[in-house]
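Quick notes on the structure that follows.
Of the protein chains in this complex, one is absent; all others appear in place.
Note that the chains are named A, B and C in the order they appear, and that numbering of residues resets to 1 at the start of each chain.
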Amino acid sequence: MDFEHSPRAKEYIEKVRAFMETHVEEGEKEYFRQLAESSAKGERWCVPPVIEELKARAREAGLWNMFMPNPDFGPGLSNADYAPIAELTGRSHIGPEVFNCAAPDTGNMEVLEKYGSPEQQEKWLKPLLAGEIRSAFLMTEPDVASSDATNIETEISPDGDHYIINGRKWWSSGAGDPRCSIYIVMGKTDKSAERHLQQSQILVPADTPGVSVKRHLPVFGYDDAPHGHMEVELKDVRVPKENIILGEGRGFEIAQGRLGPGRIHHCMRTIGAAERALELMVKRLGTREAFGKRIIQHSIWEQRIAEARVDIEMTRLLCLKAAWMMDTVGNKVARGEIAMIKVAAPRMALKVIDDAIQAFGGAGVSDDFPLANMYAMQRTLRLADGPDEVHCRSIARLEMKKYMNH
Amino acid sequence: MDFEHSPRAKEYIEKVRAFMETHVEEGEKEYFRQLAESSAKGERWCVPPVIEELKARAREAGLWNMFMPNPDFGPGLSNADYAPIAELTGRSHIGPEVFNCAAPDTGNMEVLEKYGSPEQQEKWLKPLLAGEIRSAFLMTEPDVASSDATNIETEISPDGDHYIINGRKWWSSGAGDPRCSIYIVMGKTDKSAERHLQQSQILVPADTPGVSVKRHLPVFGYDDAPHGHMEVELKDVRVPKENIILGEGRGFEIAQGRLGPGRIHHCMRTIGAAERALELMVKRLGTREAFGKRIIQHSIWEQRIAEARVDIEMTRLLCLKAAWMMDTVGNKVARGEIAMIKVAAPRMALKVIDDAIQAFGGAGVSDDFPLANMYAMQRTLRLADGPDEVHCRSIARLEMKKYMNH
Amino acid sequence: MDFEHSPRAKEYIEKVRAFMETHVEEGEKEYFRQLAESSAKGERWCVPPVIEELKARAREAGLWNMFMPNPDFGPGLSNADYAPIAELTGRSHIGPEVFNCAAPDTGNMEVLEKYGSPEQQEKWLKPLLAGEIRSAFLMTEPDVASSDATNIETEISPDGDHYIINGRKWWSSGAGDPRCSIYIVMGKTDKSAERHLQQSQILVPADTPGVSVKRHLPVFGYDDAPHGHMEVELKDVRVPKENIILGEGRGFEIAQGRLGPGRIHHCMRTIGAAERALELMVKRLGTREAFGKRIIQHSIWEQRIAEARVDIEMTRLLCLKAAWMMDTVGNKVARGEIAMIKVAAPRMALKVIDDAIQAFGGAGVSDDFPLANMYAMQRTLRLADGPDEVHCRSIARLEMKKYMNH
Partner (left out) sequence: MDFEHSPRAKEYIEKVRAFMETHVEEGEKEYFRQLAESSAKGERWCVPPVIEELKARAREAGLWNMFMPNPDFGPGLSNADYAPIAELTGRSHIGPEVFNCAAPDTGNMEVLEKYGSPEQQEKWLKPLLAGEIRSAFLMTEPDVASSDATNIETEISPDGDHYIINGRKWWSSGAGDPRCSIYIVMGKTDKSAERHLQQSQILVPADTPGVSVKRHLPVFGYDDAPHGHMEVELKDVRVPKENIILGEGRGFEIAQGRLGPGRIHHCMRTIGAAERALELMVKRLGTREAFGKRIIQHSIWEQRIAEARVDIEMTRLLCLKAAWMMDTVGNKVARGEIAMIKVAAPRMALKVIDDAIQAFGGAGVSDDFPLANMYAMQRTLRLADGPDEVHCRSIARLEMKKYMNH
């Protein structure tokens, strides 16, 4: 039992912290300034130039692809070592992208690294790792309860040496970004197969004929431009057979492999967001007065701050443990812990951020502080990658297995 | 003890319900369509024409100024009779305005009706009652904890037969609307007076030199255009002495009188929003399937629906009781009940709406359904007109008085 | 809409309040003193004499059988008029019995009044109304999930002009009392009938051969003597056919009729318990100091007191509304409201009492104050007469019916 970070983790923590303070904090303000400027010119969906400058600087500093355990493509940190780093990046809206550690690219890169053919890796993994392009993952559909993944309706039909894809996806995050060049699409290649063998994952370049990004979906009132959460129509979209990943009917298997790291990366960043919210709350309450004393001295706030601190600490530890288990016993054995942190992290963060909003009064719901935006983004994480209810179901079933013979 | 609505209330409930179904439901869609159109043309802060059409129709139908107990200016409904009607209007984003029952105009009209001089009434109350202009209430300030109203810093200094006003206000809701013509401004006329006699309320026409609307404040990403929640600078703003309401040092007294009805009207509408969220949730869960049955049949949802129903019913009853007390024993005696419903209603609605969002999955946080917007708006009501903590303080003190001799 | 109690209710409220203050408060202390004395002599399950003195006095004062709407047997108060009176009695552990308004006798008397034959009424209802005997209701069984009432296994088999009853019941409240003379037993007369026609209710005198009270079940550590919650074995218990109530297969029907008033009476008393807990909490916090001021002035307690007040008020209103509906539209139409208050009241009370315990520190969990005992008793009400989950299921289904066509 040792709660100390490894020397390697500590080294990266210090470097990332310094980089965040020196470059990202200011860069974030510039980012929103540039975004507002281009918005004012009617160009909402374009990339603020500062982000590419920051990326170049981070890459140069060796703070690049830190999410990727494979040492061929980055520092090769373990999940446990990456956790505190991802947390730091999660304090800033642009943090993850600066270090090429942003969703959904990280998940897509992992899929390609793990399951992609050499040709697929050359063509798509390489530029993703270089931060030259971005990507999206097209799974959820508007017309069915996607919480039950077997409901998915998109069809991937063989047609000679091609597949023809038809379907409608939404919450395709990142598909609003002009740099987004490649989609991984989940759909059914064989509706008559056993339930978990019906689906496949296939690579679809964003510019393939038949692909149309129909609209963006706001999250609360945020469009999250230029990233965006898009609704995408796939109409008779034709891609070569070699675009299939791993083979027909392997979609579920890949999804399982993909979702472990993807989910826990979200959770790491979520903890960073909560930590930042707590810091903002304490500072605010410590500098304003009401009814004759600093607000932080009112015991209702002592209670809320204490609960926030307790809940953040506990969630962080669970996240670290899940990451450590992924490193030591693998994602499959760690699936209970991954499901647990998936449920726990946004639940915790939403409570902390909501209290912080209350502490800020009107300023809390505005965009003068990042709290309302954080809240909106965290709220989606009780739905994305499987709603709480589905993860709770899995956790309960593991529990049942311990004690029952069925 | 009689829980039945009066015949008069029932008559208006039926009329308003019918009007909502026939005109407002469709009108709301048209409203957002028109707003999107003008937005697309770069004109975000202009009023969708459909709203004036609906207002004309409502006025014609006698469904106008129903909030106003004074029968000279509307049907003269009691608060208890108005409660279920306000609830119905609260189901729609535009409902309250259609019937000229929208905040902050209602509160401002009540102030003018109750405390305004005949000249003030002629000049400002009359066009407000006619729905020809709109208004704003400028109280909260960015630089101090406005939860403690004695912190307010805006200065109203006598200068001959004028006052000169200097200060900065924010969360001036409605000040974004091009029709917003008059502000009621709270500020200090005498900083040396006893704490509750320092402040005054004064009428400031929106076009007075020195008034600048600096920017809008988004609420969870929503700009709430064209209404808007604005930051307003008052720089050497000069208004005639007769613009003061009731007299110098009476600001607190007016605020107390204003806030009772204002707060409870919000609560009535909040209950309508929660009721709509529950309806949407039940319908959605009843039509989608996951894991082999309709989602509504999963017992976790039975539990949440039941809790929503219980909590809505209880909150509605408290709201009705508070309204009935205002009618029968007056706002002052009812202040405990008003504070209670002020705390209870948004707390309840946020829980119901949040569960509804979860029921809708991704659709819940988007704008395809009104839930995310409702959530954002309701969240502000734990802050507006005094944060929860301040109302809880008042409730606790009343409780203490019952049992203690100090 | 009128929230004022009827003149008749007010009259009884004043009388009962005065009686409680003058006789019951002191009587309760005497009751526990006498109970402790007989306990010390090894006689735990005997009735403290003071209770019969108080009963005589209450009967003389006309404060008797107030629960019973039928004016032949008491003042004939409506449910809505009885609610505030039951609430007052619920402030004291012995209150309900003093006025012959205690469970489970009230429910049993209602069954006999409504469904009993003249002979059954003469033999059992009369002495119950006179407070000469007490009774128990034997429904729940240890070996099955009784939340699903169709699981019940006790058999009532015809044998000539008798029935023979075999089964095991528990949580037979009141069966510990030496005055408890008659049981109403629920069991199956026909296992092959349609699910809701299998069961019957039958009268079994406590001294019938084959009846054995096996043991008492503590609630947390309270034995609730001499009342008691007993496990009762029924082994070849033989009763004449005329003991069946209403007829074979009518058990469910009777249960439905019985449970409405029974449940809401519990809720009324629960609100009284919560109100007393709040009063105790406020008084305690107002008289002790920590960290330089009275504890009640710490804002965490302002918050908790305010929430307690809000939650009590709302629950009381829901209870009154449910009672009023029972009076005006009947138990069947009011079943949704009855289910709601059944879920809401103990949930609320447990929260208030738990906060009060925290306010009292160690004294709160002891028997120096009634809080821990109240908590234990209220906790059973989330289980008794159907667990929360089953009531939530019913509420959700009513909700679904509103919007769905099935």
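We take it that a residue touches a chain if its C-beta (ideal position, glycine included) is under 8 Å from a C-beta of that chain, and two chains touch if they have at least 3 such contacts.
Being a predicted model, the structure only gives us computed values, none of them experimental.
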{"item": "Option from A:L35, A:I85 or A:A344 whose C-beta touches the chain left out", "value": "A:A344"}
{"item": "Where the missing chain touches subunit A, by residue", "value": "1-6, 9, 80-81, 278-279, 282-283, 286, 296, 299, 301-303, 305-307, 309-310, 313-315, 317-318, 320-321, 324-325, 336-337, 339-340, 343-344, 389, 391-397, 399-400, 402-404"}
{"item": "Footprint left on subunit C by the chain that the document does not show", "value": "42, 140, 142, 144-148, 151, 170-171, 217-223, 229, 288-291, 295, 298, 300, 357-358, 361-368, 372-373, 375-376, 379-380, 382-384, 387-389, 393"}
{"item": "Footprint left on subunit B by the chain that the document does not show", "value": "298-303"}
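The criterion applied here is as follows: only the chains that are shown with their structure count from here on.
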{"item": "Distance from subunit B to subunit A - Cα centre to Cα centre, in angstrom", "value": "37"}
{"item": "Length of the line joining the C-alpha centres of subunit A and subunit C, rounded to whole Å", "value": "52"}
{"item": "Inter-centroid spacing, subunit C versus subunit B (mean Cα positions, whole Å)", "value": "43"}
{"item": "Contacts with 2+ other chains: residues of subunit B", "value": "389"}
